[in-house]
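Here the complex is missing one protein chain, while the rest keep their positions.
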Amino acid sequence: MTGAIIQALLSHWRRHWLQLATLLIGIALATGLWSAVQAINAEARASYQQANDQLALGLFDELRDPSGPIPVERYVSLRRAGWQVAAVLEGPLRISGRTVQVMGVDMVAYPALPAVTQIEQSETPPDPADMLTAPGRLLAAPDLAQVLRGQSGLPPILTSDTVPPDLILTDIGAAETLLDKSGQISRMIVLPDQPLGVPPLSEIAPELERIAASAQLDAASLTDSFHLNLTAFGLLSFAVGLFIVHGTVGLAFAQRRAMIRTLRALGVSMRRLIWVIMAELTALALIGGTLGLILGFFLAGALLPDVAATLRGLYGAPVDGQMSLQPQWALAGLAMALAGTMFASGHALYRLARMPLLTGSGVQAWRVSALGQRSAGLIGLALIGSGFGIGLAFNGLVAGFVMVGGILTGAALTLPYLLSLALSVFHRRARGPIAQWVWADMQAQLPGLSLALMALLLALAANIGVGTMVSSFRLTFVGWLDQRLTSEVYVTATDNQQGQQIAQWLGQQVDAVLPIRSVELTHETGPLFLYGIVDHQTYRDHWPLIASSDDVWDRVLTGEAVLINEQLARRAGLWPGDTLTMNTGHALTVAGVYSDYGNPTGQAIVSMPQLDQIAPGADTRRFGIRLAPERATEVTQALRDQFDLPRRAVVQQAAMKAQSLAIFDKTFVVTSALNVLTLGVAGFAILTSLLTLWTQRLPQVAPVWALGLTRAQLARLEVLRSVLLAALTAVLALPLGLVLAWALLAVINVQAFGWRLPMFLFPADWVYLFVLTLLAAFAAAALPALRLMRFPPADLLKVFANER
Amino acid sequence: MNVKAWLFVLILLLPSALHAQGYAGLGGSADGFDIPKPGYQFEFPRDHGPHPSFRIEWWYLTANLSGEDGRDYGIQWTLFRSALKPTEAEGWQSPQLWLGHAAVTTEEAHYFAERLSRGGIGQAGVTAEPFEAWIDEWHMRGPDPRALSLSASGAEFSYDLTLTAQGPLVFHGEDGYSVKSADRQASYYYSQPFYDVEGELRLPDGDVAVTGQGWLDREWSSQPLAADQSGWDWFSLSFDDGNKLMAFRLRGGRGDFTAATWITADGAATPLPDGSVSFTPLDTARVAGRDVPIQWRVTLPDRDLQVDVSAITPDAWMATRFEYWEGPVRVSGSHSGRGYLEMTGY
Partner (left out) sequence: MLLNIDKVQKSYPGGRPVLRDVSLTLDQGQTLALTGESGSGKSTLLNLAAALDSFDGGEITLDGTALSSLDDCGRAALRRESVSLVFQQFNLIPSLTVAQNLSFHARLANREDTDWTAQLAERLGLSDLLTRYPENLSGGQQQRVAIGRAMAPRPKLLLADEPTGNLDETASATVLDLMLSLVAETGAALLLVTHSPDIAARLDRRAHLTGGHIA
């Protein structure tokens, strides 16, 4: 009996193979986009975690010399003073057109690294004498090891899959030779157990800076914003895909009603029918999900190199550009496909289960009552309202997401009602019979298209929202770079004495020499870096203040007040007029707050005399130099030559900016790729809706044709209708996208990262998106329209045929 | 497993190979390294310095101290040299590895610290003239070993001591050629057992001024143990009558091998052959999960000596990269006095 039911149900798909294909593609797209994003996120996160674990990054305090490498003699003198430190020498190495990072650690002193443990516990552990003495051994992940083995002149390679990608781990002795940096150390890590009676760093190595483990840039937290973006995109894509599934399943169920009624009349119980249909949906979800996984795998594989490059470039977070297939990823993807399909089919199943045996017409009622649309609209409005309410009433990232979710869902539910309102206004104003018919017909068509249009709305809103956020971020970032990097050249001296010499030497030949001095203090909210500044127009003109009081600069420079960065302001709840108390006991009024993107720690600015009073003896080794931009290169070179400074001790502002921006732009390559994909899915949703509506369209169109319109005219009207609906949706998507952008910038970003981005509007982008939307709608309607244009009159006549 | 442990264990071979290979790899083969030979002419100050062509070498100082508080203390200061290759090189490429152990033992507690470094960059090493042995900030320094300043520190303790030799160097075995097995594995071995010590200990409970006697052992070899020897019990005892005894027992599959040196108060040394001294554990304590003998009966019939040797603190366990027991002892019986006991391979 079940076999017969299945056969009957499946016969539907044989006759409607396009519907079947649409359904499977919908599931596959939803699963594919979601899984791709998940895979990218998981892969990237696994890479950071691996790198942190494997290289013991961020676990220990570090000593660095801001002016360049540390001589090995300094390491020995620290050791001989009792400081338990371990030396690390790092640097890039170009090997057959690819840049890899070499990390040379003192294998004798450095804490245990998993890669070394793995090698040592292998069946053929290397002789430690070989590891520690020339030529040494290089440890690398399998794929890099393969490349390295093909090179001549390198030490023997050992393979370890616990070494992060694109990194060569080796003893510091081998690294010296490899990098040609004899006697140099990049940084030292401070080991956890220090003996009694160790002299302070300022006495024995004043040029070194101690960087607390907590202050080191943690790749995982920095890249969170990036992953947040990707996840949001993944969810939206999933939702858009589910709209397709919902629409197709609904139509298939409606079309099978007659068959189901017949089956029930023949004695099949509703319970059994529901079970069989559930099994059918499960099978479809699994097939579509599997297709989606394949799609997602390749999509992630295609996008991952970009993501990896971005993360490496932006945050120095090592990410492997290679995808590996994880079983749990595949299982999660299939589960999402299954859950999504069931969720999208729930309504149809529910209606089917409640369908009375004897009533209900064949195909769904053509006109959905205005009441239904209005109540959906009211529910939508309620959702939007409660979304805002939750977002404003509660703090936290979850509340932020609930808000965005509420607004988006609510807006989607309100869309059909708003569209129908707009259409009835146009309808009333229409004069010609064709115009009248077109508007009326669009209104009638709306229920069938509304899901696709909701998908389009979400895709457009996401596009506008994320696009506005990224562009705002970029503009702010550029502005911030301009403001913060005002000096044309930045120089770091080896010590205070040289600093003085440099300042004197520069004094006669440049416009201004602005000392950059800072000390690390603590505040109850965490570390606090206190900077001193001299009075110069540069600060007054350019410093990016987001909140300020009267005479802010005068008050700061006379030592009455302090400026703090946004992070500290938000963390400590300090705003102009409040008082900042430092651990030194000094308390100053906050005169202003400035933006400080990407910096995890608190920062404050006081006048130079004030700095000396609060923390006497801060170094004077760094300077910003103001001069005519065209002289920057010349002065940079002169400084290097005159004071024998290493390259990184003298930096030109223009180069710094260009590099920062290049990195920034790369970050969002993936975002725009996903943007286009989401819009593509929405376009596909329109296409599938139009195709599934095709059979219902003929009875609408045929009488008009019979009354004297050509098929070409009708086809043009079909396209026009689709484009008009898309245009109306796009108009409604604009405010929604801006609300989304506002939520991302002002709520979610603040909750997640502690700083708020100002919002800028980019009307040119909207125009571009609008045109793109019309093109998508045009493309989606083109196929059905073409079909109509070529539809044989004899087939149109069948609509009128008596024996229909 | 810690990388440094791995390095050192591989240098000194794996603990699991202990029974086959001798304690901490001291029974390994000596390829490329020099081997001690009888009839060696010691030359000072040269031989106070390192011998890189031998695989292993140590500067090993222990001292029994009395505090101004009337309590007994012991300190240890050891610098091991272990060579990966029988050469020396500049910079990080040096195959010479250095390992420092320092400890303070009170009547209740045992504090220790460990340091590891490689040669070549100046972080650790030994120079003969002027004499200095150092690793990180730890040092044993003087114009020559007759007068030394000694310091070491760990997370919980530190000490600064001055040592003044009151007697001559003492050579063990056949004029410093010390045989360690029936197969004549051997090392070069001499001592300075006549230090007067004074100085200060910094302990978690506060500083304490101390005075006492110290004993420096110098030993180098490339393969001092036979492959089947698994560990040793080593005694350095100073009796109240001014005589001293260095005695050890190497435990192994083919029976124990013993050797000893009787040292009179004026520094005259008499080597005592295998079997002269007998060692009987009287009591064991559970230390670091092992049963370690902390009370011994040592008899030397030639000298009418029968003494009980007992640890001041049973828990003098050095939980370092290779683990052993090292601590001060009290001596009673036919002779009374104090000394140091080292036990490995338990």
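Every chain is named by a letter (A and B) in the order it is written, and numbering of its residues begins at 1.
In the analysis below, contacts are C-beta pairs under 8 Å (C-beta built on N, C-alpha and C of every residue); 3 or more make two chains touch, one makes a residue touch a chain.
Not measured: the values here are computed from a predicted model.
Asks: Could you list, sorted by label, every displayed chain in contact with the chain left out?
Replies: Taken over the complete structure, the missing chain's partners among displayed chains are A.
Asks: Can you work out which residue in A:159, A:414, A:443 or A:689 touches the chain that's missing from view?
Replies: Considering the complete complex, A:443 is the one touching the chain left out.
Asks: With respect to the chain omitted from the figure, which of A:434, A:478, A:651 or A:746 is a touching residue?
Replies: A:434
Asks: Which is it among A:704, A:746, A:759 or A:774 that touches the chain not included here?
Replies: A:704
Asks: Of the residues in chain A, which ones touch the absent chain?
Replies: Listed in rising order, the touching residues are 365-367, 432-434, 436-437, 440-441, 443-445, 699-700, 702-713, 793-794, 796-797, 799-804.
Simple rule for what comes next: only the chains that are shown with their structure count from here on.
Asks: Any idea how many Å lie between the Cα centroids of chain A and chain B?
Replies: 62
Asks: Give every residue of chain A touching chain B within the complex, in rising order.
Replies: Against chain B, chain A makes touches at 72-73, 75-76, 79-82, 84, 106-113, 116-117, 120-121, 125, 127-129, 132-134, 171-173, 176, 182-183, 193-197.
Asks: Contact residues on chain B for chain A in the complex?
Replies: It comes out as residues 1-4, 6-7, 10-11, 84-85, 89, 91-95, 97, 113, 116-118, 121-123, 134, 136-137, 153-158, 202.
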